[in-house]
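Here you go, one structure.
Excluded from the complex is one protein chain; the other protein chains are retained at their positions.
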Amino acid sequence: MLTIQIKKQLGTLAIETDIHLPEQGITALFGRSGSGKTSLINLIAGLLTPDGGSITIGNNRVFDSKQKINRPPEQRHIGYVFQDARLFPHLKVITNLNYGNKEKDPDQFKIITRLLGIEPLLQRYPASLSGGEKQRVAIGRALLSNPSMLLMDEPLASLDTPRKAELMPYLEQLTTEVNIPILYVSHSLDEILRLADQLILIDQGKIIANGPLAEVWSSPQMTPWQAEQDASVVLEAKLSHQHPDYAMTALALDNNLSLWTTRIDATEKTPVRLRIYAKDVSLVKQPSEQSSIRNILSMTVDSIEYSDSGDTCLVNLQAGRIQIKSSITRWAADELGLAKGQTIFAQIKGMSVTPKDRVPGL
Amino acid sequence: MLTIQIKKQLGTLAIETDIHLPEQGITALFGRSGSGKTSLINLIAGLLTPDGGSITIGNNRVFDSKQKINRPPEQRHIGYVFQDARLFPHLKVITNLNYGNKEKDPDQFKIITRLLGIEPLLQRYPASLSGGEKQRVAIGRALLSNPSMLLMDEPLASLDTPRKAELMPYLEQLTTEVNIPILYVSHSLDEILRLADQLILIDQGKIIANGPLAEVWSSPQMTPWQAEQDASVVLEAKLSHQHPDYAMTALALDNNLSLWTTRIDATEKTPVRLRIYAKDVSLVKQPSEQSSIRNILSMTVDSIEYSDSGDTCLVNLQAGRIQIKSSITRWAADELGLAKGQTIFAQIKGMSVTPKDRVPGL
Amino acid sequence: ARPLTVFAASSLTNAMNEVAAAYQKESNTKVISSYAASSALARQIASGAPADIYIAANHRWMDYLSEQRSVNNASIKPLLQNSLALIASNFTGTQPVTLKSLPSKLNNDYLAIADPDHVPAGIYTKQALQSLQLWESLKLKLARGQNVRSTLLLVERGETPYGIVYRTDAIQSQHSRIISLIPESLHQPISYPIALVANHQPEALQLYNFLFSPQARAIFTRYGFIMSEEIKADAQ
Amino acid sequence: MLSEYEISALLLSLKVSGIAVLFSLPPGILLAWVLARYQFPGKSLLDSLIHLPLVLPPVVIGYLLLVSMGKQGIIGSALNQWFGWSFSFSWRGAALAAAIVAFPLLVKAIRLSLENIDIKYEQAARTLGANPLKVFFTISLPLTTPGILAGTVLAFARCIGEFGATITFVSNIPGETRTLPLAMFSFIETPGAEAEAARLCIIAIILALTSLLLADWLSKRVQQRFSH
Partner (left out) sequence: MLSEYEISALLLSLKVSGIAVLFSLPPGILLAWVLARYQFPGKSLLDSLIHLPLVLPPVVIGYLLLVSMGKQGIIGSALNQWFGWSFSFSWRGAALAAAIVAFPLLVKAIRLSLENIDIKYEQAARTLGANPLKVFFTISLPLTTPGILAGTVLAFARCIGEFGATITFVSNIPGETRTLPLAMFSFIETPGAEAEAARLCIIAIILALTSLLLADWLSKRVQQRFSH
């Protein structure tokens, strides 16, 4: 359990939090620019001192204004990947990497440097690295210090797409391998969705939503962040069975509904998370006999939300406790004569799936 | 015309370019981290001196090693938004903004500060700004210096999603309003696709592709960047007509094919650009009678590319000179019995459209 | 043991160097000298400096040490005498001047003298000027040097047309000329007292005596000093 | 409380040191900037020349000043002929001596500050159309303020303490060139005047201390502005 119960006035911004985070998994910290994300993790790391309150990491009370506890940063065992890389300019990359590395496990060193693609840089000085190279070294340096908690401030923002894609799975693995909580600041909903188990929404220094990702995702606080075109639902499911011939996996939703997805290498019953974008869901009155779309569900129209302009609409569909959204044009809605309660077939063209076997809470 | 014909050795990286850019519109500079993007724009701005060659902006030869011309940065009239914001720490935001602003047009100032959401920050000092706030001020500062060319080094990387979405249209407008070329470094393909007219691919200091976006997009050099799930085609079309009842617009492709899209406010014949993701295209043998999908085209299977794992495939479809791609599972392909030359219906669920009326070349 | 050490007022530098060399040659004993302001040397001796013999530029600092019992009171004797000279810079024209006509000749220029507040040469100069009733009219036209050497330098460099310095310094100056010697009757006798430091080495006595020898006297006289005995002899 | 003698020395010290620092600042900042930002042949020589006054005992500097800037000196006589300037036996000469002795400290402190300013701000200013001069005055100079203040105090303190060069060059003339250290010296040279010397010593210390605290306070104000 990680408890952050603090107050801090920064200029006109008053940071005030009272949150508990699980001691495992990735928690995303999400909010506007200037909402206090960096300040909050600085408070946790001990780089800023709260005006009052307490911070507990596991059994370790690192700050308590009443008991006058205020552990210095180096005693908090927190890894920090800064928004700017902050590599030590006078040390070679290899020395930077080993700065906080006490155990000096050569295998771990090799794995991490290879993964981050920084092996060829080891003998260089930071000044000659490009922005992305610097950030990769900074991530490696924090990982190698074997922290008991990791704070990451937009660590992927300066990476290019292939590197991002390459790093992602490693970050995903991170929590299963090392049993430490990660607090992850990001502006990218995609990143958050792929990585995070918990989501904290911060606005003007206050936590306005906090909880398991799927929950916060569908909360009203999240709406401003989801552009109409990005409207989506997040569903929790369990692995049901594998297709005998094709590399496909069936997922069981709550109420006997089942969806096919590209093969997931996991055992039955493994919990997974699905994200289905409204724009990937099309509606037909009668499904085609032969279609490339694998997932066609019979659902009931629950409500229709017209966009501000009235040109498009978001159809909320229901099947038992499962809800999905479909985004279609008004023209199509009229043609289909959509009305609340109507039964219709939802064709789901795509979805993103993340195995959630590591997440105890979900 | 902007001509950049230079050589520069930087450590082990040799930058060598010979490119001509149109003197209007946005050119995206895209490449891996460490490929030399920042170095290249530093060379153009005059912050680095090439080892040899020449740089011409319009009629202004700003660098020529043979004629011993090397204009200092301040005489190149180039706006530069740096990867790090580089706000002057001793000046208030308002003074930072006006630093390069010679004309002091209060309307322009108001428009730009409002757009960037930095009006409330004007009286603050940079040290108290968050990362995103800083970057917004930096963008404003460069715009207010009325440059004759704008260099932007990943300007949106540190902005949050709503700000990004808010800024995008303005950056899009920028080129129509001010008649200056923009060289735009970005890691985000989405950003590039929405903003850029030209695309330069740089790898290890060398330009490996350069030309109109649609062309470079479909070039083999681009493949490593497009994850299978992001496979897409970019098509050029012309506005055909508006729907009489719904806010929809018909677009005419090359050969009498036509597609519906959400309304575009532009006159007939306006050129537009479409991006159609393979994952948004589903295939049916016989189209449903009543479907929410507006665009269903009869096409011919040109080829089928199986993915490395063989679990999914990319179907290349053709209708006249128009090519689109559909990504489906192998299971679906087998069930549909797809074969080269077969006629099939492509259901296009979504597409992104950018009006291109400003682009002379396209 | 450490070599014999003489602490001498800095105005004695070259004369004393020569005398020490002569003694060294004769007795085969090493002698070293430390030259500084009489004041600094006196304070150092008072705080236990490793000196055997002290030669001051006037009695004030010798008295200070004798009060502190830092010197062997019985050994205090005048060693040398000096006199003052009015000098003119080589940059100055050759119109005739005397001490009495100085105030009218100075115009906007200064007269260089050693600081009358504390430098011995300055104190004697002040006495002489007072005796001549010139002090009041010259008081505001004085450039005060921190020692005789820097006073001489002011004249040599033409900063002031005239100056009053020790005769010993004036004689050796290449860039100034002596206009007149100032009669010794106008000021207290300018004497350089010598003393054995309280904890002196036994061999120091021999050097002490050598300093009064004719051999030493010849050297001192060559540098323009007058041996105290001579003055007494003259008086007799 | 203070005797007339003490007040006169104090005011003179203030005047001499103040003027010395004031006139040293423009060339000092310029030289620091040139040394910090440019590479040119003879740079090491220039740097060494600036350090010279530090290496030489002040008395020697006074001597050299006398030879060059005195009435009959090469430069001094020229200045006197052309502009009617004269440093001889005036507080201006004392200020000149103090300025020269303190100059290396001033330049070094400012240069150190300038070298630590990231050139990225200067680059940014140039892309915004500022020529090197504007960059210097609007970016480099303000960002160096703490360094300039530090250098100013250092130099001011050194000026307050300057003795050897002053007394050799312009002698010890009450009210004109007898600054605090010269006054102090007279007392030290007089047996039994230790108390008077100590009083002057304390006045000098208080003077320097005040300027130090003032600079500290100014420096803090400047830096607070940068971070609010």
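Worth pointing out:
Per-chain residue numbering starts at 1, and chain names A, B, C and D are given in the order in which the chains are listed.
The rule is simple: a residue touches a chain if its C-beta (ideal position, glycine included) is under 8 Å from a C-beta of that chain, and two chains touch if they have at least 3 such contacts.
Computed from a predicted structure; not experimentally measured.
The missing chain, though absent from the view, touches A, C, D when the full complex is examined.
Considering the full assembly, D:Leu112 is the residue among D:Val34, D:Leu79 or D:Leu112 that touches the omitted chain. If you put the hidden chain back, the residue from D:Ala97, D:Ala124, D:Val170 or D:Ala208 that touches it is D:Ala208. Note on the undisplayed chain: of the listed residues D:Gly76, D:Pro104, D:Gly129 or D:Pro174, the one touching it is D:Pro104.
Where chain C meets the omitted chain, the residues involved are 5, 7, 10-11, 13-14, 32-36, 40-41, 43-44, 47-50, 147, 149, 152, 169, 172-174.
Seen from chain D, the chain kept out of the figure touches residues 44, 47-48, 51-52, 54-60, 63, 104-105, 108-109, 112-113, 115-117, 146-147, 150, 153-154, 157-158, 160-164, 181, 184-185, 188, 197, 201, 204-205, 207-209, 212-213, 216.
Of the residues in chain A, those that touch the hidden partner chain are 45-47, 72-74, 76-80, 82, 84, 86, 88-91, 99-100, 102, 124-125, 127-128, 141-142, 145.
Basically, only the chains that are shown with their structure count from here on.
Distance from the chain B centre to the chain C centre is 91 Å, each centre being the mean of its Cα atoms.
Spacing of chain C relative to chain D, judged by their CA centroids, is 36 angstrom. In chain A, the residues that reach two or more other chains under the touch definition are 11. Shown for chain D are the residues in touch with two or more other chains, namely 228. Contacts between chains, counted with the stated touch criterion, involve the pairs A-B, B-D, C-D.
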